[in-house]
Structure formats: structure tokens, C-alpha cells
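One structure follows; several queries about it will come next.
The complex appears here minus one protein chain, its other protein chains still in place.
After this line comes subunit A, so read on.
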Amino acid sequence: MKAWIGGLLYAIFSKAGTKAGSSVLCHIRDLADLIVHEVDERVNEKGKNVLDQVLLARLLTFTTLGFHIIFATLGVGIPLFISIAEGIGIWKKDAHYLLLARRWSRGYVITVAVGVVTGTCIALQLIFLWPGFMQLAGKVIGLPLFMETFAFFFEAIFLGIYLYTWDRFKNPWTHWILSIPIILGSVGSAFFITTVNAFMNTPQGFTLEDGVLTKIDPWLAMFNPATPSKVAHVLSSAFLTVSFVLGAIAAYHLFKKKEHEYYKKALGFTMFFALLFSLLNTAIGDLSGKFLAEYQPEKLAAGEWHFQTESRAKLIVGGIVNEDTLEVEYALGIPMLLSILANGNPNSVVIGLDQFPRELWPPLYVHYFFDGMVGLGAYLFVISLVFVVLSFFHKRGKLRRFSRWNRPLLFGIIAGGPLSILAIEFGWIFAESGRQPWILRGYLQTSHAATPAAHLMEMFILFNLLYVFLAVLVSIVLIRLFKKTTPEMELEDKKIIL
């Protein structure tokens, strides 16, 4: 077990961030490594080359969702940035911001396309791979799933209208108003689908009698205890990620010594929002910790290797755990911090894994992902803070010696693009693996829900080939699209000299 985690972490840290701008490719390589390690492990354990259904179903769900959430995150966040940029552009009559909105929306369509098709994949794979789960839970989560499709429908319609009406109205604000339903649709679909995931973590709104769900209350199921913190965290982290991804593009051009005002405006704009959402995200992350302590203590305990229930619990940073003796080595323990994180009180008692039978423990590797997520979040916060502080003092005439366009800082922002996506993946893996062994916490175990159908292995290979292929192609298409017409060319075409 430890071998593949080590391998995975090595793979992630050695590969991510080395090549900015190709985060998708990095991601794909990591997935490939993870799969190879998992497969090797299984082969060694059982001495035969047959993977069991549950593992295959989990792996296929993992690769589909792991690929989808990159595009889903961009899809949730980018419309807000397009809309704000267009709004500023119209309000201040600043052609640079208008061009920014146009170029972002052009790239956005490509990512939306991949998001739509992978979203369709996961929607149907839920039925194909976990038919038992869908049969049971479909009675309760049908409503949010249905509403999610509505929101998505809404977004699709207005995206089509928005993209094809740039120059069609006399009043530019008419076109800007069309961006509002796109934001509503994208945020709405994130909201509804997250309530479904929240329901799987803290199910309520039904009674289980002899394997049949009765007394169903879909609204209670939708607004379950996990919903507020999950929705808030999903949205704030999506906005944070997008501000870094868009910021990284601008930083990349400045790093390449392109001096145009356009890039500087883009970077200032995105980094301002990066700091804002970073603060928001941290506050919401704290709320999520308190939520876990109260409703899902085993997830928090596994994430923090907190084995004994105790007061003044310490927070463990880093380290390696021995899964047999449960001893933690090489870790930094910060006294009382876990109690503060869990309850806001250093003397409070935090429930440990000793309160749960061993077979119901989440896997202990989730700690690495938890630390990774928090670490990357801290990095994003520091980088955006440095940039904003430098630009603030620069304007005031102080700190003139430290240009905010200095190269190490630009490099740090470029790295922030792929790293922010990595943080999304880590957080998601922590949240999902931390729920194991349950698919519906307290009701249905994952191992009882996988499809009995044959040919899972072939389907797994088929879909992975598809994702690798799409990842390569989408990167090539996006790079070509933006290289073919540079902002300088477009500004000249439109005869804009500012």
C-alpha cells in the first residue's frame, strides 16, 4: 500500500508544475501511474491477473470523475470571470477587458465541450457501474439530479446565445445581461450535483425498512447537514482555481517578456480575485473541518491519523504511518490545533478512530491528500497575497524596488495554475476516499453496489484511452487556437491603441 502512495506522490510532485500550461497532461500521467500501481498490487496479492468488479468499477468512476472535475471546475468558475471582465470593459470603455472576455469565452467553449461530454459519461456511468446504488438511492436523489440537468440546460441555451451575439445588439449591456443566466446555470448545476454527493456523506430524508426506502422526503435529503459546507467549498475552490488558471496564462506571457498592457491588466484582475477567493476558501475550509468533527468524525480522524479520542488533540502535518502498528513517523505535530480546527476550542474532545470498528475505517492514505490540499491552498494564498501587496504599495510609491512583475513571482503564479487544479483533485480524493467503505454512509457499502455485468475491464481501458486522447487533443487545440491569433493581432485588427 505504502509503495504505491509513495510512487503516486513522487509522480505527482516530480511531474506537476514542471511544465506549466499542460496541467491536463500532468493529470493524465498521474492517473496512469496510480492505475499501474493499483493493478500491480492486486496482481501480487491474488497472484492472478483478474481484477475484481468493485475495484474496476471504482477505478473507472475515479478516472471519469477525476478527468471531468478539471473541466467542471473551469466550467463553474470561468463564466463569472468572463462576465466581470465584460462588465468592466463596457463600464470603463476599456477594450482590453472586452478582449479578455472574448478570448476567455473562446477558450471556455472548448473546455465546456469536453466538460459536457465527460459529464454525460459520468451521469450514465453511475447507472452502468452502480446500478444497485442507483436503484436504491435514485428514489431519493432523483430530484437534485433532475434539477441539475435543468440548470445545465439553461446554461447550454444561453451559452449558445451569448457566443453568437457579441456584435448583434446596439446596447452592449444587453449582451452582458446574457452572461448572467450562464453563471446561474453553471453555479446551479454545481449546487445540485454537490447536494447529491453531500447526501451520500450524510444521508437523511428516508427510512430503511427491510432493504426498501420509505418515508422519502426529497427536500430533507437535498438539504442534508453536509450540503452547506460542501457547496460553499466546491464553489469557492472552483473560483480560486479559475482565477489562478487564468492568471497563470497572463503570467506566462509576461514571463516570456511580452510587455503589453493587456497582460498586466489580466494578471492584476485575476490575482485580486485569487486573493479574495483564497480568503473565502480558507474560511469555508475551516467550516468544513467543524462539520466533519460533528457529522463524519471518522473522515476527519483518518485524515489526521487521530487514533485516540482525546481532548487537546494535536494536528499532524506530513509524516508516514505504519498501518499495522499505527505509529506515525517523521510528522510535525502541532498541539491543540486539531481541537481548535474541530470545535474552535483547544480543550475540546475530538473523536478518534478508536470509536469505530477497524473494518469501517476509511483508508489511512487520505491524510496525504488532506495535507496536499491544505498545503497547496496555503501556497495559492501566499502567492496571491504577495502579488496584491506588492501592487498596492507600488501604487503608493513605496517598495518601488520590488516590481510586481518580477520573474520569481511570475513563475510562482504560473505554477499556481496546475497546482490549483492538483489541489482540487487532492481535496476531491480526500473527500471521496474518506467516505469509504461506504457509498451511502451507514446504509450501503461500496463493495455491495458494483455492477455484476461482464466486460468491465474492456470498458475501463476503452474510457481511459478516450480520456488520454481527449486530454492531448484539447491541449493541442487550445494552444493552437490562442497562438494563431494573439491579443496583439486582435487589438491591431480592431484598431485599439490604449
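In this section, a residue touches a chain if its C-beta (ideal position, glycine included) is under 8 Å from a C-beta of that chain, and two chains touch if they have at least 3 such contacts; residues count from 1.
Assume contacts and distances are computed from a predicted model.
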Out of "Phenylacetate-CoA oxygenase subunit PaaC", "CoA-transferase", "Protocatechuate 3,4-dioxygenase subunit alpha" or "Cytochrome d ubiquinol oxidase subunit II", the chain not pictured bears the UniProt name "Cytochrome d ubiquinol oxidase subunit II"
Which candidate, A:Val54, A:Ile110 or A:Val468, sits in contact with the chain we can't see? A:Ile110
For the chain left out of this view, which of A:Gly142, A:Pro228 or A:Gly333 touches it? A:Gly142
Across the whole complex, the chain not displayed is touched by subunit A residues 102, 106, 109-110, 112-114, 116-121, 123-125, 127-132, 134-136, 138-140, 142-143, 145-150, 152-154, 156-161, 163-168, 181, 212-219, 451-453, 455-456, 458-459, 462-463, 466, 470, 473-474, 477-478, 480-481, 484
